[in-house]
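Reading through the structure tokens given below for one structure.
A single protein chain has been removed from this complex, and every other one stays in its place.
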Amino acid sequence: MRMVMTGNYASAYGAKLARAEVIAAYPITPQTSIVEKLAEFVSSGELKAKFIPVEGEHSAMAACIAAQTAGARTYTATSSQGLTLMHEVLMWASGARLPIVMTNVSRAMAPPWNVWVDHMDTVAQRDTGWLQFFCRSNQEVLDTIIMAYKICETSGVMLPAMIVEDAFILSHTSEPVDVPEQALVDSFLPAYSPELKLEVGKPMGFGSLVKPDQYMEFRYKAMLGMKEARERILRVEQEFKHIFGRAHGGLLDLYKCADADVVMVAAGSVAATAMDVVDAMREKGMRVGLARIRAFRPFPHEEFRSLAGKTEGIAVLDRSFTFGAAGAMFTEVKSSIYSCQKRPVVKNYIAGLGGRDITPKILEKIFEDMLVVSKRGAEDEVEWVDVAGLPRRWR
Amino acid sequence: MTKSYEEITLTPISDTPSTMNITGLWRVVKPVVDKEKCKKCTICWKFCPDAAITLVDGEPIVDLRYCKGCGICAFECPSKCIIMVKEGEQ
Amino acid sequence: MVIASEVLAKAAFKMGFEVSAFPFFGVERRGAPVTAYARIDDKPIRIKSSIYEPDYVVVLDNSLLRGVDILEGLKPEGRVLINYPEGKKLENLPPRFKYFVIDATSIAASHGIGSQTAPIVNTAIMGGFARMCDTVSLETILDSIREEAPVKEEENVAAAKEAYQRTVEATI
Partner (left out) sequence: MMTKTTIPVEEFTFPGSTGCPGCGANLVMRYMLKALGERTIVTIPACCWAVMPGYWPSNCLKVPLLYCAFEATGAAISGLRAALDVKGVEDVTVVGFAGDGGTVDIGLQALSGAAERRTDAIYVMYDNEAYMNTGIQRSGSTPWGAWTTTTPVGTSHGFKHESKKDIMAIMQAHKIPYAATVSPAFPEDFVKKIEKAKRTKGFKFIHALSPCPPGWRTNPSLSVEVARLAVDARVFPLYEIDEGKVHITRKGKGLPIVDYLKVQGRFQHLTEPEIDSMQKIVDDNWIMLLLKESSGT
């Protein structure tokens, strides 16, 4: 059934349809309405689950880890400061090979204190061993939560996944979302049944001390899990499409890139706006395209390598910045295509930090700049967009 | 012996009894029980931190593969029937 | 205010439109001035940036007329709906736009929505919006209010109906 709902409600419906059994969460702006809705589902009996009102985000993840180890399907949601507080236990979840699914409402890090969209929190967790999916619509949020359980619960993967909703822009925007029938979701996503779980009668110790002579083999296996996740994402999306009639673009969602002189790389909600801009610019005769990073982990290296040969310039829009380096997506894109025969010019645009609106006009200007840069190379590899005090005007 | 990544579980799960650790090798002194004096009070068994003492008809049998030689049993024994002797001595 | 934009979006959605509604993204505090937006289109809405050139502006609290440029970016053919006391003349606004007024405060108060000192005008004003804008019908607005109103749904519906009847175009 198609309903108008916010991204946060899409998350809550996603977790409900996936039949999450244990939900442990702590409120943080702008994630709150996810947990409020889920608490409502649980208290009304619509969702047969246990809701643990934990006293902080670290405990939220720690409780999910314990519950998932004991064989329950778990879900949590957080944002920004809460996500970074979880950092330690995020690594724990992946090291323990637990397919926990979490929504992160991506929000800026303080200071300056700021509750608006920014990908710093999410990007900072890129090494934690979580699959990370950026979404561009509320529909994608709901669908990806359901898909994530299926992707992650495969014995070859068994890693956790983070579904990224842009703060306010998705979390609080109401738009039509198709909420599938429970029976249909059940036919797609079977109950969680791990090969090994913590249970009485089986005296096993989960997560024990491993010496240097064995540690690497376990890490190697986690790497294989992430590699397998790559294939799983694609396969599960095919299955999803077969049942639900829609898909969201695999790891790298390409929009009009086939003949594009210049391609913009972006993640999250701004990519949706960028699609409109691509259409408008093409109407004016400019061949531009959009490559939306849907999976940031595992990173779509292969997809970028095949894109490299088809375009002259890649404009990477990062909604975060790695201090002392550049935008993380830019760094990844460049490293992906380094081994390619033909390498397009790549430039990094840092934009939209702390909720600064990225308007269609700004996106158009980035495309225009890239069309020039792709021919003569970039003077500055990394440009901060729409910063007062810098010479270039963007608005 | 390092196991191949193909032979191990996804995450370390310990399922082997710790009797695989021969902690008796740490020992400097060992308990020797004078069975004549033993009153079968079971106190030595009760206070062994390593569960290395078992009772057979009330008499303590020290499993020297695991006894670390802490000496609690000797200290606590009310009839003083356990003495700690240096390894290698009688 | 956040609720008003949702009511509108959901009403338009019922009529078969694609919609997108969002508050000015901030830390919500009841009573503090807020802005909310809605987009209505017949094809899927992808754009996620804020609205800078609206077709319609709805002002729920006329005290904002003094401090906020409510006409900023309004398209030339744009229309404005203002919650305004009945009988009082609308002043200091450029005549190039069309203005509609409705005393949503009195209507909400008379239907017992909110308190007498601080009536909640969100639902009444949407009745006025149905009058000003041909795109959404009063019936769907009322349906939408029925679904969205947390309490007193029939009072809210009646207020919106009354507001629809009493909304008039103002002369400058």
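Letters A, B and C mark the chains as written, and numbering starts fresh at 1 in each.
The working rule: a contact is a pair of C-beta atoms (placed from the backbone, for glycine too) under 8 Å apart; a residue touches a chain by one contact, two chains touch by 3 or more.
Note that this is a predicted model, so its numbers are computed, not measured.
For the chain that is not shown, the touched chains among those present are A, B, taking the whole complex. When the whole complex is considered, the residue among B:L10, B:V33 or B:A52 that touches the unshown chain is B:A52. Interface note for the absent chain: among A:S11, A:S33, A:T69 or A:Q139, the touching residue is A:T69. Within subunit B, the residues in touch with the undisplayed chain are 12-23, 26-27, 40, 42, 45-47, 49-52, 55, 57-58, 63, 65-66, 68-72, 74-76, 84. Touching residues on subunit A toward the chain that is not drawn are 21-22, 24, 48-50, 52-56, 58-60, 62-72, 74, 88-89, 92, 198-211, 214.
Going forward, only the chains that are shown with their structure count from here on.
When C-beta pairs in contact are tallied for each pair of chains, A-C comes out on top. With centres taken as mean Cα positions, subunit C sits 80 Å from subunit B. Contacts with at least two other chains are made by no residue of subunit B.
The part of subunit B that touches subunit A in the complex is made up of residues 2-5, 8-15.
Remark: subunit A residues 2, 4, 29-30, 115-117, 136-137, 166-170, 172-176, 269-270, 272-273, 275-276, 355, 357-360 touch subunit C in the complex. Of all residues in subunit A, only 95-97, 158, 196, 203-210, 213-214, 217-218, 220-222, 224-225 touch subunit B in the complex they form.
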